[in-house]
Structures are given as structure tokens and as C-alpha cells.
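A single protein chain has been omitted from the complex, and every remaining protein chain is retained in its original position.
Chains here go by letter, A and B, matching the order in which they are written, and residues are numbered from 1 within each.
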Amino acid sequence: MPNTQTDSLLIRLKLQFLRFWDSDLCWRFRHAPVIILSFVIAAGMILSAVFASWIAPYNPFDLASFDLANAFLPPAWEEGGSREFLLGTDDQGRDMLSAILYGLRVSLEIGLSSVFISVVLGISLGLLSGYVGGVTDAVIMRFCDVMLSFPAILLALLIDGVIRVVLPEGTHDEASYAVLIFAISLSGWVKYARTVRGSTLAEKKREYVQAAQVFGVSSLRIMFTHILPNVLGPILVLVTVQIATAIITEATLSFLGVGVPPTTPSLGTLIRIGNEFLFSGEWWITIFPGLTLIVFVLTINLLGDWLRDALNPKLQGQS
Amino acid sequence: MQAEAKTQQSVLVRVQNIGKYFDVSAPLLNRLIERKPKTILKAVDGVSFEIRRGETLSLVGESGCGKSTTARMLVGLHKPTFGRVEINGLDMATVKGKDAKELHNKIQMIFQDPYASLNPRWSVGRIIAEPIIAQKVLTDKKEIQDRIDSVLWLVNMSPEDKFRYPHQFSGGQRQRISIARSIAIHPEFIVCDEPTSALDVSVQAQVLNLMQNLQKEIGLTYLFISHNLSVVHHISDRVGVMYLGRLVELADKKILFNYPLHPYTQLLLDAIPDIRSVGKPRKKIQGEVPNPLEPPAGCTFHPRCPYAKDICRKVNPEMRKVENMGSIVEVACHAVGNWRK
Partner (left out) sequence: MTEKNPLVEVKNLRVEIPTRKELLIALDNVNLEIYPGEILGVVGESGAGKSMTGNAIIGLLDHPAHVSAGEIWLDGKRVDNLSEKQRSEMRGKIVGAIFQDPLTSLNPLFTVGEQLVETIVTHRSLSEKEAREEAIELLKKTGIPAAEKRIDDYPHQFSGGMRQRVVIALALAGEPKLVIADEPTTALDVSIQAQIIDLLKTLCKEKGTAVMLVSHDLGVIAEASDRVAIMYAGRLVEIGETKAIIHSPLHPYTSGLMGAIPKIGEDAEFLTQIPGHMPRLNEVPKGCAFHPRCPLADEKCIGERPQMEFVNNVMVACWKSRSEEIAKYRTQPYFIRKELADAGRS
């Protein structure tokens, strides 16, 4: 006897997927080679970062796994390089390839978590502000203005500095991830709040919202089930761009020395470390992490840009 | 006492002198610098009427007359600045708890724009189920699906349509989905805000026929808002004409259309393009609706009125009952019964 519950669920999912595949968005995607390439590269990088522990030849975070004797080896194709260390090693003897993979993972972890928090915070406050209006709106918007007047890096430094003082010695390293994520998300949420607020103000006047109000649907339900799905479009675009920004912010902070602890280096840390050796000839220590960062951010930005144009209803053809 | 109770019972909606003022003043700083007073828009300025069970009352008028705002006050989208709205004997402003729930159950609304009144991301089934779920009228999933199927059938659509999305339907079909949604919880009173104004003529005919049939089949009372007098003539039992936030005439349909008393009603009727008057010129009409922010003093219609006298420029007439062709009509005009018989 076929199980009608799961069957109908599968059928519905299949229909949803086909509907999506056939949509304008997917069609444009399939016909934009640059975007497909960007998507493949970005996805490839993300996947290799996720599966870093399985892919990387060494674990650069394990202090026992590297040997100072292997320090400053150039990439494999150069003179003096070895197959064991494809992209060379750094000043501590860590394999660059592994370091980059793990570093990318750290960067992604921090980048994605902070974006996630930013999004949740920003959307909630934006919805509230736009829908409820009045004093709530004014207060939240002034709060946004205040937050915007601080540059992100400065804010992160500030928060980090405060936490350093507050927390007892020794626990700082463990807390640094959380602090970093907190700092970066705090500097990023305002964009979402503003965007969502604008869209909410427009959607609020539309008749399907008024209809729901007539039926006695609670404001909370209206905000999250009616308005939210319809204002999500621009958010998607912001998110892709923000991921790149978050990673760069983290890299900057790590570069400045207030990011992740040096035992678990992110891309930024690697760039910083390598920077000192750039002019003494060991270019690979900073160039490869730098290239990785550039390529990743570039592909994400390209995708975000394309998404914004593709989702813009004015540029779409007749449906 | 008995007779009074009976007529009381048959009145479903009683609106007593409601008004809605909007504060559209410039921001505080601008006002202080330019020394401007607060600007108040009197969208609705004292309107009273009753709607009896099973009848269709239409409110008709041009832009700025306040008919949409009145409609929205009746369903709770706007809170009246003053006045009282009573539905089924319950005062909308003070009702609480179980009674409030009862009230919500009884009133529904249909909107003008068939494209904006349905959430584009929800399936039709979910759209129709929303009022049922929001007011917990039914909780069993199967019962809800059955209810959705039955209202879709009532509006001449098929049960399979509940899996589709609004953009897959035409304007007329979307309006029917709107109607299906509004009858899903078996209300008694439906406020219709220009439901056919955005529809083509042949589609409008379908929707109007449907609404009339439903009224008979499931016993509905309608408040019908429109600027289209022909539609209003077709569908209503009684008609109220509004101008700049007030009612100027309220009468049975036949009496109003054949023996209009208020000069504005006459002007409106003269202005309707009639397809049978091919080539015949219409009467010249004077003026335009004045800016609702600066209504004329006295009777707001006096600048356009051919019968205006001194008193019209000073005193805004109240609605009073007069006899017209054997029926009681309410009209707000100094001239009627005085210098115009």
C-alpha cells in the first residue's frame, strides 16, 4: 500500500522543484556562463572548506603535525619544493594547502554565523519597525543611525577590547570566536533592518495584508507569514554580498591581530603572518591565502550582483 | 415592544454618526518654521445609516467622498475618531472576548484589486483556509479541506484550483477566490470595496451575478462601495450618496434613481454615460470635487449647486427624513422641501 502522506509530500516537493527549475531565475542562470562558473567555484570552495578534515593532507591546527625543519619550503613546482607540500610551507613548517583549507573553513564559519545572526536580528527589527510604526519605528531607526555611525572595524575592535578586559585571562582564546561573530554581526544587521523596513512599509498597505487584518490574524503572524516571504528578495542579494564582507572584516581583524587566535589561523591570519615574509622572498606564504580570499569574495560578489538583477521584477520579461 | 424587537432584530448593522479624521500635518519642525497650523483631513465627517439583514446597501460617490474609509471603519481596519458602529447589537469599540470573536466571525471584506488582495506566495487553498485557521472555526484538517472545496464550488471553481497559485488565474478568477475566502467562515455581513472596478465588463457580470446568487443561497448582507452608478443600480436595494465625507442622500434604489432629490445626486445621474444615448449630448456639469483638505464653508456642495442660497453658504445641512413618492428618504439639503418641492 503506497504511503499517501509521504507520496504526496514527495510529489509536492517534486512539483516545487520543477516549478523552480522552470522559473525565470533558473533560466537566466543556465544562460549565464560567467555566473555558472562563479557558482561552481564558490560551491567548490565551500565544499572543500567543509570537508577540509578529509581533503587536507595535514591538519595545520594540530601542533604536533608540523616540524620546524620543514619551514619555508617553496611550492612544489619551484626549485626546492616538494610534492609533500604542494603550495609550500610557512614559517612554522605548516603545509600551506592545508592551512588554506582549514583557514577558509574558519573564515566561513565566522562569516556565515555572523551573517546569520545579522539577518535574523535585522529582519526581526526591520519587520517590527515597518509594521508597527510610530514610536517603535522611530526608536529602532535612531538606533540604526547610531550603529551606522561606527565603522565596522572600529566597532569590532571596541567590542573585542572591552571583552578582553572583562574576561579573565586565558579564557579569551576560547571566547574569541564568539566575540568575533558577535562583533561582526552587530556591525552588519542595520542594512537588513533598513531594507526590510522599507519593503514592509510598502507591503503593509497592500490589500492582502489588510484582508488578513480583517480576518483577525495576529500582527505577529501577519509579519512573519505574509510580509516576510514577500520582502525576502532583496535580502537574498544582501546576504551573498554580506558573506564576502564578513569574511573580509574577519580577515582584517585577524590581520590586525585582534581576530582568531594564531593557533587556529583564518585566511586573514595567514595573510598577516605571510606579510612579514613577503619581501624576504617567501611570497607564497601570503599570496596563496590572499588569492583564495580574492577569488572567493569575487565569485560571491558576482553571484550577488547577478541575483539582484535577476530578481528585479522590472527587468524581467513578461511572465 | 414586540414589533420594535422585530425591527431591531432585522437590523444587522447600525452606524451612528461616525467620523474619521486623519492628521496629515507637515512634520513638527516645518510647522514651527512656517507657522502652519495642523492639517486635519476629515475623511468621514458624521455618517449614520442602518443595514437590514439580507439587503444590499450601496455607498456611492466620487474620489474623496469617504466611502472607502467608511467601509474600513465597519470592518475594523480604521478606528472611528468618533461615533458608534454596532453589529448585531454589539458595539465594535467596546466588545471583548467571546463576543469579539463572534463579531469577527460575522464580518468579512472583499477588496478592489484582485492582484493585490491575494498573497502571491501562498497557494489558493492556503489563502482560503486562512480565516478559518485564524479564527479557529474548524480545526480538523479534513474538515478544513472540505470547507475549502465547498466554497470553491460555490464560486464556480474546481477543488483542484486550491493547489494553484494566484498568478495562474485571471483577474475575474482571482476575485472569485477572494469571494471564496470571504465566505469560508460563513459570515453574515460582507463589505465589498469596489469589487468589480478593476474587472472587464464581461467578467464584472460574472462576479456580480455570483454575488447576487450567493446572497440568496447562503443569506448574506452586503455593503457595496462603488463609484459606478450603473453597477450600483443593478445590485443594490438601497443607495447612499456621499460627498466630501458626508451622506447627502439615502433612499431606496428606485426612488433615488428615478426621483433624486439632492442636486449632487442629480449631477451624478446626469453624468453617467449611457450606451443607449448614442450621440446625445449630456448636460453640462460644473466644477470639480474640491480639495478635501479645504472644504467649502456651509454646505460643501454649494459652489457647484444651481439652487444655492445664502443659508447654504453658512450652514451645513443635516440629514433629515422627507417623504418622496410614497417612501421615506433621507437627504441633507436646505433647498429640498423649502424652495424646491
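Simple rule for what comes next: contacts are C-beta pairs under 8 Å (C-beta built on N, C-alpha and C of every residue); 3 or more make two chains touch, one makes a residue touch a chain.
Source: prediction; values computed, not measured.
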Which residue of B:Ala205, B:Ala308 or B:Val322 touches the chain not shown here: B:Ala205
Among B:Asp146, B:Glu160, B:Asp274 or B:Asp310, the residue in touch with the chain that has been omitted: B:Asp274
Touching the absent chain when the full complex is considered, from B:Thr39, B:Ser230 or B:Asn338: B:Ser230
From B:Asn17, B:Asn30 or B:Asn156, residue that would touch the chain that is not displayed: B:Asn156
Contact footprint on chain B, counting only the chain that is left out: 62-63, 156, 170-173, 200-206, 208-210, 212-213, 227-231, 233-235, 257, 267-282, 284-285, 288-289, 291
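What we mean here is this: only the chains that are shown with their structure count from here on.
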Residues of chain B that touch chain A when the two form their complex: 75-77, 101, 104, 107-109, 111-113, 116-121, 130-131, 134-135, 167, 178, 181
Of chain A, residues touching chain B in the complex: 206-208, 210-218, 221, 226, 229-230, 319
